[in-house]
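What you see is the complex with one protein chain gone and the rest in place.
First chain written, first letter: the chains are A, B and C, and each begins at residue 1.
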Amino acid sequence: MYEVTPDVISIEEVTNKVVRPEAGAIVNFIGTVREFTKGKRTLSLTYEAYPAMAKKQLERIGNEIQGKWPDAKVAIAHRTGKLAISDIAVVIAVSTPHRKDAYEANEYAIERIKQIVPIWKKEKWEDGEEWIGDQLEKTNYPDGKPEEVKAP
Amino acid sequence: MYEVTPDVISIEEVTNKVVRPEAGAIVNFIGTVREFTKGKRTLSLTYEAYPAMAKKQLERIGNEIQGKWPDAKVAIAHRTGKLAISDIAVVIAVSTPHRKDAYEANEYAIERIKQIVPIWKKEKWEDGEEWIGDQLEKTNYPDGKPEEVKAP
Amino acid sequence: MITVQCFAHLREQLGQDQITVEKEKLTVKELLKELTDQYAIQTDSLMVAVNEEYAEPEDSVTKGDRVALIPPVSGG
Partner (left out) sequence: MITVQCFAHLREQLGQDQITVEKEKLTVKELLKELTDQYAIQTDSLMVAVNEEYAEPEDSVTKGDRVALIPPVSGG
């Protein structure tokens, strides 16, 4: 149900993992590579993962969701490697008997992915490239390390 | 972008209609036929539409979304005819630059579909069948007409 | 003559997918009254669509318009 993969992600395939007779609603989140962020043009993204831990953390998110929405079933696939504009980086599928829960649990999953799953993205622009530094997508590491770091 | 069809709906196909470089987030809602509702087992559903008007009302929902979330792009497909358990009845895809809007606009779309789009479902159970009578899925028409109807 | 399309339980109840009223022009409200008298259907929870848009009771319906009775919807 949880996958970190260098291969193209199929929305249908991830969705099919959560289809079941008890479910009447499935909500998917599909993260794609956006061309412009705050006016700056992205050429490509590269995702690097710590695969074994990333899979474990995705499972943890699934367990957290099970605790909060016991009727939900979750599947997540996150891609690694170099992605072009509009390529799919992540697919989250959540099925529930009733739709409200599916929206909520799905949004919870993407928030948590951005907090705890060891996957990093490097943005490539026309004038350079940088590792993106925090899960809120607000900080860049212009010289390859977090800005807020002080000498220990 | 808006379709009412007797054919099987492809999630990928509906999703692909909203993929674009400006979007970083796509949220899908996929309505599937649920087997049990309040303990009662459904064998199949039949959806009947007033196709020309249903398409027009789906377009209206798209326009409403454009007004509320100007950056959103929406595609909707609703199936008609006889559906088995877990078959897809409806797919809504919404793409936006940022994910919060995609969740909100998508949920708005399904709420509005249940209010204004002239499509009706007939549930078939082991002991009979009934047209489902209101958009909140709370009222059945046990004798083929709304319970609350009084003589005019 | 005005032709009125019917769907779902109404279609089944009437045994036909359209019914007619021998008028050239009338309001939505008058149309519903005619249908009630002629076909013994209960119209309290029905909406009327004229040319694929929901119509108000005082809107007028003219011969040639595409008219339909819309029971509470249950798609999605």
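We take it that a contact is a pair of C-beta atoms (placed from the backbone, for glycine too) under 8 Å apart; a residue touches a chain by one contact, two chains touch by 3 or more.
Please read all numbers here as calculations on a predicted model, not as lab measurements.
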Can you list the shown chains that the omitted chain is in contact with?
A
Which of A:18, A:72 or A:110 sits in contact with the chain that's absent?
A:110
Applying the definition given at the start, please give the residues of chain A touching the unseen chain.
31, 47-50, 52-54, 56, 78, 89-90, 110, 113-122, 131-135, 137, 139, 141, 144-146, 148-152
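Following the convention adopted for this analysis, only the chains that are shown with their structure count from here on.
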State which chain is most central when centres are taken as means of Cα atoms.
B
Suppose chain centres are the mean of their C-alpha atoms. Which chain sits farthest from chain B?
A
Distance-wise, how many Å sit between the C-alpha centres of chain B and chain C, to the nearest whole number?
24
Just the number, please: Cα centre separation of chain A and chain C in whole Å.
50
At what distance in angstrom does the C-alpha mean of chain B lie from that of chain A?
27
Considering chain B alone, which of its residues make contact with at least two other chains?
31, 110
